[in-house]
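All protein chains of the complex are present and in place, except for one that has been dropped.
Labels run A, B and C following the written order; every chain starts at residue 1.
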Amino acid sequence: MGKVIAELVVVPLGTGSPSVSSYVANVERVLATFNLKQELTPMGTILEGDLDEVLKAAKAAHEVPFHKGALRVSTSLKIDERRDKDLSMEGKIASVKQKLK
Amino acid sequence: MGKVIAELVVVPLGTGSPSVSSYVANVERVLATFNLKQELTPMGTILEGDLDEVLKAAKAAHEVPFHKGALRVSTSLKIDERRDKDLSMEGKIASVKQKLK
Amino acid sequence: MGKVIAELVVVPLGTGSPSVSSYVANVERVLATFNLKQELTPMGTILEGDLDEVLKAAKAAHEVPFHKGALRVSTSLKIDERRDKDLSMEGKIASVKQKLK
Partner (left out) sequence: MGKVIAELVVVPLGTGSPSVSSYVANVERVLATFNLKQELTPMGTILEGDLDEVLKAAKAAHEVPFHKGALRVSTSLKIDERRDKDLSMEGKIASVKQKLK
């Protein structure tokens, strides 16, 4: 209980360049210091672990672009939690793939 | 610094009824116990206040449907923070409306 | 059937300024040319109407920042549709407010 799958997206606004990969790389580094499974996708980072740890990680990640000089940051966090059984990143994918056979 | 505008959406899955308004009402009641400005929209709740308070409120709101018997909850939180000037719900709307004149 | 409530958020990236209100104002003007109910919130625009019209409006809105010189645009569209009864912006709010009494 308390274990969740989450998706986190941190976007700096008004940076002067349409590229955000250097910000995303710094966010990845900060996320890696938390006790979470972490998977980078083309649209965000997926996290797996305790909800409290996810919230702490999201707060720290939201700070990252400000430290690099951004004046505005938009952070999206989506939390998926199930209490009748534990969710995992692999389990969610496997469950869909089995039904696709 | 630290003051943010956020949007929170808490959705119970697998409840057996397409209506979610009783869950949303309970979420509203819980959010009202936090030190935040709060505005219900047709698609979620907008919050204004300190980031730490927003994160605490989001965690408490995410718990609400489980207490009503839901087995799965999907919670989305979007945080908008600006460090060059304070954002407010009214200020964001007013700024757009002025440019629409 | 086919009537939906949607939330649309159009964000330009890399514009050099943390302010996005002039972009949002232009998006509002373009959305107003479609056959939809439209309500600006501090975090986006809520639309009500036929799904096809919403998708056309979202595509047109996504173009707006490019016309103002933005090189990258992030557009989020969330669609809520119910087939057992018609959703409306007022109906959704009223349903929650009644339960809050």
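Side notes on the structure shown:
Criterion: a residue touches a chain if its C-beta (ideal position, glycine included) is under 8 Å from a C-beta of that chain, and two chains touch if they have at least 3 such contacts.
Keep in mind the model is a prediction, meaning the values are calculated, not measured.
Within the whole complex, the absent chain has one touching residue among B:Ser22, B:Gln38 or B:Ser74, and that is B:Ser74. Here one chain is not drawn; of C:Lys3, C:Arg72 or C:Lys99, the residue touching it is C:Arg72. Residues of chain A that touch the chain left out of the display are 5, 7, 18-19, 21-22, 24-25, 28-29, 39-44, 46, 48, 78, 80, 82, 84, 89-90, 92-93, 95-97, 99-100. Although one chain is not drawn, its touching partners on chain B can still be listed: residues 11, 13-20, 70-72, 74.
Interface residues of chain C with the unshown chain, by the touch rule above, are 51-52, 55, 58-59, 62, 66, 71-84.
In this text, only the chains that are shown with their structure count from here on.
Each chain gets a centre from the mean of its Cα atoms; for chain B and chain C, those two points are 17 Å apart. Of all residues in chain C, those that touch two or more other chains are 18-19.
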